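With one protein chain removed, the remaining protein chains of the complex are shown where they sit.
Note that the chains are named A, B and C in the order they appear, and that numbering of residues resets to 1 at the start of each chain.
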Amino acid sequence: MNEFFSLMKSELVLTGIIFLLLFIKIGKGVKNETLLPLIQVLLLANFLFGFFLNKQGRLFGDMYYTTSLIVMQKNILNLGVYLISLVCADWLKKTQHLAEFFLLMLSALLGMFFMISSANLLIFYLSLELATIPVAAMANFDLEKKTSAEGAMKMILSSAFSSGILLFGISLIYGTTGSISLPQLGQLLDNSPLQILAFIFFFAAFAFKLSIVPFHLWTADVYEGSPIAVTSFLSVISKGAVAFIFMTMLFRVFQPMAHIWYQLVVVLAIATMVIGNLFALRQQNIKRFLAFSSIAQVGFILVAVSSNDPMGITSVVYFVLVYIFSNLAAFGVAAVITEKTGKENIDDYKGLYKTNPFLSWILALSLFSLAGIPPTAGFFGKLFLITAGSANANYWFIIVVALNLIVSLYYYLRVIRAVFMDKNDNPVEPVTISAPVRLGLLICGAGIVITGMLSWIYDYIYTLK
Amino acid sequence: MMEPGLYHILTVSIALFFIGVMGFLTRRNLITMLMSLELILNSVNLNFIAFNKYVWPGKMDGLFFTIFIIAIAAAEAAVAIAIIINLYRSNQSIDVTNAEDLKY
Amino acid sequence: MPNAINIALIPLLPFAGFLLSGLFGRKYIRNFAGMLGTALILGSAILALYTAYDYFFVYGKVDGVYQQFVPLKITWLAFTKELSIDMGLVIDPISVMMLVVVTFVSLMVHIYSLGYLKGEERFATYYAYLGLFTFSMLGLVLASNIFQIYIFWELVGVSSFLLIGFYYDKPSAVAASKKAFIVTRFADLGFLIGILILSYFSGTLDFQELIARLTSPESNEAKAAAASTFLGASALTWGAALVFMGGAGKSAMFPLHIWLPDAMEGPTPVSALIHAATMVVAGVYLVARLFPVFALSTPAVLEMIGWVGAVSAIVAAVIACTQTDIKRVLAYSTMSQIGYMMFALGVSKYGGEAGLGYTASMFHLFTHAMFKALLFLGAGAVIHYVHSNEMKDMGGLRKKMPVTHFTFLIACLSIAGVPFLSGFYSKEEILLAAYHSNTAIYYIALVTSGLTAFYMFRLYFNIFWNKPYEAHGGHHGHGEGGLVMMLPLILLAIGAAGAGYIPFGELVSSDGKALESHFDIAFSAAPVLLGLTGIAVAAWMYLKENKKPENMASSLGGIYKAAYHKFYIDELYLFITKKVLFNLVGRTAAWFDRTIVDGLVNLTGNTTVLVAEGIKKFQSGKVQQYAIYFLAGVVLLAAFFVYVWR
Partner (left out) sequence: MNLLVLIGAPLLTALAVLAARNRQQVRWISLAGSLVQLGLAVALLLAYRHERALQQTAQMLFEQQYPLFKSFNIGFHIGVDGISVAMILLTSFVVVAGVLVSWNVEKMTKEFYFLLLLLGLGAYGFFISLDLFVLFFFLEISVIPKYLLIGIWGSGKKEYSANKLALMLMGGSALILVGMLGLYFYAGNTFDILALSKSTIPGEIQHILFPLLFVGFGVFTALFPLHTWVPDGHSSAPTAGSMFLAGISMKLGGYGCLRIATYLLPEGAKEYATIIIVLSSIAILYGAFATMMQKDLKYINAYSSVSHVGFSLLGIGMLTQTAITGALMQMVSHGVMTALFFAVIGMIYDRTHTRMVADMGGLMKKLPFISTVFFLVGLCSLGLPGLSGFVAEMTVFVGSWENPDTFHRIATIAAAMSIVVTAVYILRAVGRTVMGPVTNPEHLELKDAAWNEKLAAILLLAGILAIGIAPGWLNDLLQPAAEEIMNRIAGK
């Protein structure tokens, strides 16, 4: 019993919080001003608790397992959610249904936890849906906005479609191997054409969740339509969680097909980076811009995925951590500005530095981090991804990857340029930044600056493999 | 009368799958599209059951899977319909072609 | 034994003057700078004379041969263990002789300038430049290492640049200074490559070593150098020829002479010092310094040197006959005289009687420094007086400027080769050397000496006789110039008259052994007669104002015009630089860079943006289309992986 608690402690604590919120909601309504700090404290506690009482083991007849690496991944996601609750506080405070929002978000998070820990295709499927459906509902949270509803609609339909494909693939796998248990599957796969077909169906569903080209098309629309809190959740937490399980699947389960999926990953990594970058080049809306940039980032994650070794896993986990800081800082700044002024276009950011130096520096830091420029952590994150990926000595691949760094730098610089250099007669007026947002942005900024320098973080993650 | 074999059922399920896909790709009405999605899921259900019965008769995994798929599909549909309703509120239409503002 | 400190002080004193006047002249010692510089150079001159006395009469001669001493050698930059640039001091007959010439003329110019540049705003700067020049020139003279000579060679060039462009707000002065620098730089390029070749084959940069290794036919270095050929000539020949190219540039030899006439834009005392007496003979000095290499290892180059000198001598003399700017006449005359020195070296052999040309060349260098400096300083006094360089503004000045007139006349007689003045002795020796070695050059030299007499007296008569002097603007209150300007004239006149009596052959020769010089009256008759004829013709044409010169010019027609326009060599250069280098090469390079290279970079960027714009259609906003792409992706990947890449 004791083991049950310690193995599932992340999920249990989260469930506890969900129930707490439910009770609060059922009971007399609590004002947002009091509820939000409470939630933030709870999330912080949740995050901190993640570092205690860790154990490795299996549960539910090998349907669920956990290792210290998985706990680490969950912690990183917890941190991300906590940061979202901080940096998007302004928007959250105003929303009508704060408790529901967090209910949905935490349910999705719970789904992700199970997904990461799943050792069975059934539980994987269940948790995947649990991690998706609430997010679609969240995407529609700007109830008055048509774009919000449109984005949510696109998301739920597309993801249902991809679920269909995924399930079709799973059914074929089941048909050919007779097992849905992941550890068993690893031994049962024999690369028959039907299995490869099934694998590609399966893979496509992952690609959809990760926004890999050409399965990425929903991403930008949903990101743009959704409230920024949801966009940031989608872009960092969802991506991170799926990336984690994706690697587990490829490295553990589909190891017999490694030669196939290596090619697949290389081709798609290049396509994703190139297309993501090209689309990001010409975006005006900051959310849409970040959406495409996050697509390009996924391309880089795939580079490490192609390595097929523990270095790749470590690098991805590390990158997701860095990415959470960087992207949330960018989204945080965008959230503040959108919330206070309603401006979402990059052109509106012109001359921002004159009026809002703090926001400008945070934005600059985050964008440089996303572009992979030192001294930000993004440099280390990206470099390690590429280092891991170059273990196969596939130089052309690495050169293409490296060249994509240039394109991505170009569009990140576009924003920097707008913020710092361009003149604007009507810049964003100075905005007051509330305490939680400031705290969140500062944490992100600090994370961007020091995560890279503190090399033991990476080494620690590496020891968890 | 011939007992229907695995391939018969698979044929049906694949047909169902593609009918679903076709419906999803061509219908304008969001609800119909949702229904098409259900067809896809049902084809998968058929698959699972068929595999379970004909290929792996000793196992129960396929059956369980099917049950969960049905449950999840219901949940999914619920959320989807809620979203569609909300879309209808602001859009006065459930035609998918009227929800194309987000692009490029 | 030579005293290293004494000798090192000779160049260092003017350098100190340069530093003091350069750093503090503008504010603190503005008016004192001239006296300071003069005092320092006086110290140098005394030390130089002392060194000369010491060398020639006390320790220099061992067993009847003047030895070469290197009292000081400091490694400045070691490229490799063997190859290093050393800063050294060389004491041998020619360097000691040059020390005397440079310090003496420089001293004269320093004194003269006290009066000439009185009241000039940048007086201190002027003296700083003079100090820099004197330092560099002395360093060049004393160089023990071929790279050291190159270093000071360049420094001399830049000080010449600074002094030509001293009146920097005069566009013509700026242009002239640039021209001088760039043309000599071009020649120095050859010098540099020559150094590289010679040093590569000899494995050293030290003069003594280099000469020793390249002249002894048995040495491995000489063999290797002779064996390695390029375009039909041995590497050694190339190296020597290119080194000479540097010398030719500095010494304004045809066809690298075009900068010298323009260089007259500088203050006249500067022209006297740099562009008459010292810097322009650096090329001659360089050839003399490397004479064993030229004479023993590359006789072909030596012959070329002879011809270049001869051609320069006559071309310059012809042009000089037509010029009307008195400083330009003197400039061409300088070029002509250096041509003499050069071909004297060219016709010489190494050692013994056949080495007469070498001695003669050095002799002429010495005497020429005296009378040409005198001519320039005299011309300076005239210009100072009339405020013009043009002959037409002068005439009849003999009454107004008696001292100048007298000294100028001495110099003219000396350069014209009138017996018993210094120019006569040195020129006779040169002609004798040429006569014995190369008859063609001898006749060219003979003609040139006639022309020399003619144009010098054309100048003389035009300045001091011709028409009566009429003042322009009418306010020439001042007289001839004070004592500071007259004293140098007088001292130089003494030198110009008496320098011929120095027993040069005993002191300076190609191999250090004394050389008996013997004069033959019969041999001297022809040049002297030619010279006198030249003077007579000049007197006939220019003594009184008349129409003869114009008539003569028009009857000569094209030849006169060509000579007047300096045979269009400037235009040719201008065509090459302006049209070919600037417009053709430079403009093309600049255009290519901006349009092609940069264009490619921009094109990459623009293409990326264009592609990005082109593919935006895929993101159509239609959720069903997204599903189609999704499905297409699945199908494509499936097809590939199931059938192609399995």
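Descriptive notes on the structure:
As a working rule, a contact is a pair of C-beta atoms (placed from the backbone, for glycine too) under 8 Å apart; a residue touches a chain by one contact, two chains touch by 3 or more.
Quick caveat, the model's predicted, so the values are computed rather than measured.
The missing chain, though absent from the view, touches A, C when the full complex is examined.
One of C:174, C:300, C:354 or C:628 touches the chain omitted from the figure, and that residue is C:174. Checked against the full complex, the one of C:39, C:77 or C:525 touching the unshown chain is C:77. Of the candidate positions A:94, A:252 or A:417, contact with the hidden chain is made by A:417. Where chain C meets the chain that is not shown, the touching residues are 26, 75-80, 83, 85, 147, 150-152, 154-155, 158, 161, 165, 168-171, 174-175, 177-178, 181-182, 185-186, 188-189, 192-193, 196-197, 199-200, 230, 577, 581-582, 585-590, 592-593, 597-598, 601, 605.
Counting the whole complex, the residues of chain A in touch with the unshown chain are 311, 314, 364, 368, 373-375, 379, 383-384, 386-387, 390-391, 393, 395, 398-399, 402-403, 405-406, 409-410, 413, 416-417, 420-422, 455, 458-459, 462.
Here is the rule we use: only the chains that are shown with their structure count from here on.
For the pair chain A and chain B, the distance between mean C-alpha positions equals 27 Å. The distance from the centre of chain A to the centre of chain C, with each centre set as the mean of the Cα atoms, comes to 77 Å.
Each of residues 616, 619, 621, 623, 627 in chain C touches at least two other chains. Among the residues of chain B, those touching two or more other chains are numbered 24, 33, 99-103. Partner chain A is touched in their complex by these residues of chain C: 605, 608-609, 611-613, 615-616, 618-619, 621, 623, 625-627, 629-630, 632-634, 637-638, 641-642, 645-646. Partner chain C is touched in their complex by these residues of chain A: 153-154, 157-158, 161-162, 165, 191, 193, 196-197, 200-201, 203-204, 207-208, 214-215, 217-218, 220-221, 260, 263-264, 275, 278-279, 281-282, 407, 410. Chain B contributes residues 17, 20, 24, 30, 33-34, 37, 40-41, 43-44, 47-48, 51, 55-56, 59, 61-62, 64-65, 68-69, 72, 75-76, 79-80, 82-84, 86-87, 89-91, 99-103 to its touches with chain A in the complex.
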